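What you see is the complex with one protein chain gone and the rest in place.
Chain nomenclature is as follows: A and B, assigned in order of appearance, with residue numbering initiated at 1 for each chain independently.
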Amino acid sequence: MLLYQAFAVGLVMAFAKFINAYGSFAQLMPFISYILLALLLGESPTEALILGAAVELAFYGVMQIGAVLPQDTAVGGLLGVAFALMLHQKPAVAVTLAVPISMLAVVVWNLLKFWFTANVELFDKYIDQRNIKKFNRLWWIQVGVYELAYFSLAFFAILLGTAGVKAFVTSIPPTFLTALTVAAGMLPAVGMGMLLKFVWNISFLPFFIAGFVFAAYLKLPIMGVSILGVAFGLVMFFIDREINTVKKNKATTIQSSGNDEEDFFND
Amino acid sequence: MTKTTEKNNVTLTNHEKKLTKKLFWRNMFLGFNMSYTRQQGVAWDWVHQPVYREIYKNDEDKYWEAMKRNLEFFNTTPNMVGTVSGLAVSMEEENAKASEGSFDTAGISGMKIGLMGPLAGIGDTFFSGVWGLIIMGIAISFAKKGNLVVAALPLIALLPNLLIRWYGQKYGYKLGSKYIQKAVQDGIMTMFTKASSIVGVTVVGGMIATLVKFPIVYKTKINGTVFELQKVLDQILPNMMPLALAIVCFVLLRKNVSPVKVLLGVVVLGFALTFLGITGA
Partner (left out) sequence: MIEMIRVDDRLIHGQVALLWSKELQLNRIIVANDNAAKSEIQKNALLLAAPTGIKVAVVPVTKAIQLANDPRSKSLKILLIVNNIKDFHQLVENVEESPKLDIANYGRMAGDLKTKKKLTETVYLTDEEIKLVKDLNQRNSNLVYQPLPNDNPTKFVTLMEAEK
């Protein structure tokens, strides 16, 4: 049974990591993986989604910018949810497992990238030898090893880790679990703070307030808030376009003598 | 007259269609096999290899020279590769047609190097920043309730990705860099990022109210009446504590406190308040 479970999680992991790199389709794909995971494990997909939502919420705001990978959220999320799903635990447990796993899993990627880097010389050599067969073969071997590495990681984590994780999870005292649930609920605030930092501009304050009021007082679901957000965005877009055309007309009449320097200092 | 024909000349011949499609699908692999020294350089070569083969089908030397030349460092947001890829292929075609020594291939490298950074700037801001945040927020709010609708959401989520890949490549290939210039002159991109940032900020405001939890269970009796702190706070401002917590995190992060410290701080706060009996589940 455990062997099959480990195999199933391994497969989903290989799928998740493939989609992560293929066409950068990673967006939203975690949820597909969680549903897939539940189906293969014979558990409830609804349950998997609820666990997954808690994990993704904790990861929210961790962005992968410029190929600097601070956390492997795909590995952390999938293993965290898999353990919690198999052991029928609360979302807080999934989060508790997912966060440290995601940090440890970065090592695997670093090792793979190290190997890929060493192979660059081989690719270079194959081009010098004008041997496209070897070039393509090495390319696919690398893709294969990448897939196999993550499959094995998940496979062995489930096969060898489940007993330990179970012992750990059942040893958590109830008050501790309550505290964990509270902390997991508060964690998304960090992600929100992070995202605000990235998009913040004091002139956006009215929209922030509006978004909060829509949800807090009018109890609109996020979908509704987003649609209203789109409406605001469009309004500002049209205003900006209007201003732009006026500016352009002015510029052509006055002829801005092409003085880039003035333009740089002016607001 | 000539101007309008030039503008509309983005229809592809059958041969070009085949090439564009092949390139589109192969470009999906740009994110594989990244290395420290070349990043996506090897992937670029693998993606474009059959296209180069076709362009230089009569010139073995030029084909291998192109392979060697394009193994160079390359790194951009994979979703944005279409524009560079389309432009690069049209330049390679010119190189193939040009007589020996009349085309400077350094221009191709120059274009790739010049565009990959700025395109990554736009791509990261939009895909990781704004779009990712909105679509993920919606998805989480469905998933939280165990709603399987979430499985259909990627269809919407992937649209901008696919459209930018396809049209970026097509316009890059057919129009060259002209459309980039036009986008700058119209200021369309700045307006677009600003508009989408507004959507983002609105959604974050909503998500703080719905997705951040700060459940206060503290109760006490004052003069015989039960005093529930959460109810009092709700009367002042619903979701006041999640808002306060998010703002504190935002301010700390803006003051360059490291995210890991803020994260740990929040966890410690959650534990401390629960042990004190103020918060609970």
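Everything below uses one rule, namely that a contact is a pair of C-beta atoms (placed from the backbone, for glycine too) under 8 Å apart; a residue touches a chain by one contact, two chains touch by 3 or more.
Being a predicted model, the structure only gives us computed values, none of them experimental.
Interface note: of B:125, B:169, B:202 or B:274, the residue touching the hidden chain in the full complex is B:125. Listed residues B:55, B:116 or B:267: the one in touch with the omitted chain is B:116.
Considering the complete assembly, subunit A touches the hidden chain via residues 65-66, 68, 70, 197-198, 200-201, 260-261, 264-265. The omitted chain makes contact with subunit B at the following residues, 36-39, 72-73, 75-77, 110-111, 113-125, 128-129, 177, 180-181, 183-184, 189-190, 193-194, 197, 256, 258-259.
Going forward, only the chains that are shown with their structure count from here on.
Here subunit A touches subunit B in the complex through residues 20-25, 27-29, 31-32, 34-35, 45-47, 49-50, 52-54, 56-57, 60, 63-67, 113-114, 116-117, 119-120, 123-124, 127-128, 130, 132, 135-136, 139, 142-143, 146, 175, 178-179, 181-190, 192-201, 204, 207-217, 220-223, 225-226, 228-230, 232-234, 236-237, 240-241, 244, going by the rule given at the top. Those residues of subunit B that touch subunit A in the complex are listed here as 27-29, 31-39, 41-42, 45-46, 49, 60, 64, 67-68, 71, 75, 77-79, 120, 124, 127-141, 143-148, 150-151, 153-154, 157-158, 161, 165, 186-187, 191-192, 194-215, 237-239, 242-243, 245-254, 259, 262-263, 266-267, 269-271, 273-275, 279-281.
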